[in-house]
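Complex shown without one protein chain; remaining protein chains in place.
All chains are identified by letter, namely A, B and C, in their written order; residue positions are counted from 1 within each chain.
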């Protein structure tokens, strides 16, 4: 069996996850990695990878590569995808492609003219909970879908320095929920109304962002979705989805550390949700890469495409505009002029 | 012990509930009832009540009465309250006082000039689930509150003829949720954004109403609440509340028929929520009346006042306006001009 | 409609429950009560019952009675049942008929020769949880039944003075579980192995009883049941049943005070089970009497017969013998010689 030759660019937290998962896969061979940090390079060498480079260009040129996995900082994504596409490499790129709608459209145009398969890292699509919900909804278990409800709360806010570069809550965090809203019911969003506040940390407000939000999405068919976000849930990572329809309702709960229940005269006690995405989505990251490889091998559909990235970005930009102007925004009104550098 | 002398006006579904609960209370004596229907009169006589009248005026004049319970049709509420207040009777009145803001303000002005105690029938305030949530929130269990989430779905839509007189979804059904949103966190709402659709029954749309809705409320302190409604949940009455704050989150689940779980090779199965409000809130109705009587006896605060009725009505009117104009509406912009006859 | 004329003997805790439930029933008229205590007599008079006697004989003679409800102390049950049966009254008698197998057989013989309908107060048969389990088991939801598991733990031990007269754990408390074991699967028990210990209170041991027990029952078809008991569960009344079979398993959970779940950085918290039988089985007591009345009216089967009382007593006596001799005991070996005054 010929192995698929993978290169991984960027060995931060998420790059290491993908690298370790790829190392477990018998049909994959890691032929190159790149990172600018010595610690990350040493990490790769300890895993038995000898071809370790400091630049993306060097990595691409260093050997024969089938697939590039891009986990470098967000502001490199667009350039790296473009370079890989032009070099004829398949691409798995962490979200987002870029914070500029212009640039995303430009990059997707480049990709479109090639035969390469681009996948965007919307990891939640591969979580067993959400896959189950989507499967039940797809097979009609709840009939026509009327309402989608997504709760998505992080256990703690990232540093303000990160927030400033991230595009803010809607493009950094809610973008996963926007993707979920499209994924779960397979429908496009046409309007967004976003309401937000700074309730967790004033410094986030000073940086021009919000930390708490409620977003109402309207789908093309008039049905609705609600998303609620917080940067800081004291009890851990809160990731729940509910879909309500003409024949019923389906929902998932958080994944807890364990199932114990202790009953004393004081009440009952149980465990908390798995702390954050690394724990909650550990299996999802494996499934994500494995499904991508399957679609490469059998020529099937990519489970999270460049267009998926584009649509979520548009919803995010509409949410930013809606928050600023305190009115619902149609996605058809979003264009390049609404690109965002900072929320302020 | 001198018993409190109660009269009940209107022996429909809810009037019968209150009457039967009052009959269980040792400190209460039912001295009169009124209803226009012979069936209801006979029902009262079967309960051992001899003073049965056909008009409200006759009932008020028939004997010595301490408290009037008003369960007659909505369009009689304002007049009946006014008459009882002028006659110096304490009043328990089912919600709403009236669909017209003008008229509600007028009636409350009459009441204000008396010493009578007026309670509005917001039964959910007395449900053990919501009382528990409010108690935990009040004692700081979740810290500062950031988000309130209310799910409220009926098991089936009422007849369109009822909907047409009810003031529509927001004034008939969501008004309970508006009251919950104020009650649970003890804060006033300042802005409303409502989105709705006709997904259950086109006839509801033809009558000028909606059957599915998502409403975002903003409190004076910038925190938010989300309500989602449907006229028809195939699985029964769905009544859940969640409050999220700086130190945690608390939520309640539906009350199920029973707790059984059956596991077979096909999966696990369990029971449905209690079907509708009569089952779910049976205890709440008892507590509601009992708490009202306690506040009469000990001179304490009325647990659901005329002002509570007024505020919920204002939020409802703002929701109607928001839905029509597809923009957020400030409560301060609601005045008599926004009174509603029909949603259309 | 002619009302059924009820008399209630004994107005202790359980007598009051039955009396109040009977007072709610439109087809019932309370024509007499008896109790030796003035407080209980006054209680009855406050409920509007004028015919209040001090002796059972006087009560029986005082008026025309259709049904006698016997809630007096255990050692009066047999005599009172016998007297009522001879007088041609239907009888609802709290369990047990007697602690002596001889005497129970004797009394049932008297009843057998009459046309009266005797019901024994096995209230748990009327609990919605256990009714649901029985219904599912009966309709084949779990296939052939292999194992029954019953957890039954009280929130606190009764006074030792009570324990000394009660027949001990197996005849006072576990007897309900023995009845459940027969009721849920509709099969007779043929062998008992009981293991017990004094872990809650040494005084219980000094009185010759145990406070913690594990009992294995074997049914005629070789399938098994397990019961575990404690006199003191710190977290409240623990009443659970599970049935396992060839096609699956069904179980019920305790009924909690409310469904809230609070999540903080310390873990999740929830409510405790309803504290004791008065709360947990409030509805069951209503259903029990209502079902008895139905079977009186329509001539149907009595839902808990004298024979049910007899069989549970036999299992209890076998359990006592098994505990003393530390070996399994066949029910066929239980006869009058194994009657118990005290466990010691």
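Here is the rule we go by: contacts are C-beta pairs under 8 Å (C-beta built on N, C-alpha and C of every residue); 3 or more make two chains touch, one makes a residue touch a chain.
The structure presented is a predicted model; accordingly, all values stated were derived computationally and were not measured.
Participant: Please pick, from A:165, A:257 or A:275, the residue that touches the omitted chain in the full complex.
Facilitator: A:257
Participant: Which of A:50, A:138, A:265 or A:332 sits in contact with the chain that's absent?
Facilitator: Of all options in A:50, A:138, A:265 or A:332, contact with the hidden chain holds for A:265.
Participant: Using the document's definition of touch, tell me which of C:147, C:160, C:256 or C:278 contacts the absent chain.
Facilitator: Result: among the candidates, C:147 touches the missing chain.
Participant: Tell me which residue among C:156, C:208 or C:328 touches the hidden chain in the full complex.
Facilitator: Answering carefully, the residue with contact to the hidden chain is C:328.
Participant: Looking beyond the chains shown, say which of C:58, C:214 or C:282 touches the absent one.
Facilitator: With C:58, C:214 or C:282 as choices, the missing chain is touched by C:214.
Participant: In the complete complex, the non-displayed chain touches which residues of chain C?
Facilitator: Within chain C, the residues that touch the unshown chain are 143-144, 146-147, 149, 153, 193, 195, 197, 199-200, 212, 214, 216, 218, 222-224, 226, 228, 230, 232-235, 238, 244, 246-249, 326-328.
Participant: Mind listing the chain A residues that contact the chain we can't see here?
Facilitator: On the side of chain A, residues 26, 46, 128-129, 132-133, 136, 141-142, 247-255, 257-265, 271 touch the unshown chain.
Participant: Considering the whole complex rather than only what is displayed, give the residues of chain B touching the chain that is not shown.
Facilitator: 234-236, 261, 263-265, 267-273
Methods note: only the chains that are shown with their structure count from here on.
Participant: When the centre of a chain is set as the mean of its C-alpha atoms, what distance in Å lies between chain A and chain B?
Facilitator: Centre separation, chain A to chain B: 42 Å.
Participant: Would you please write down the residue numbers of chain C that are in contact with two or more other chains?
Facilitator: 263-265, 271
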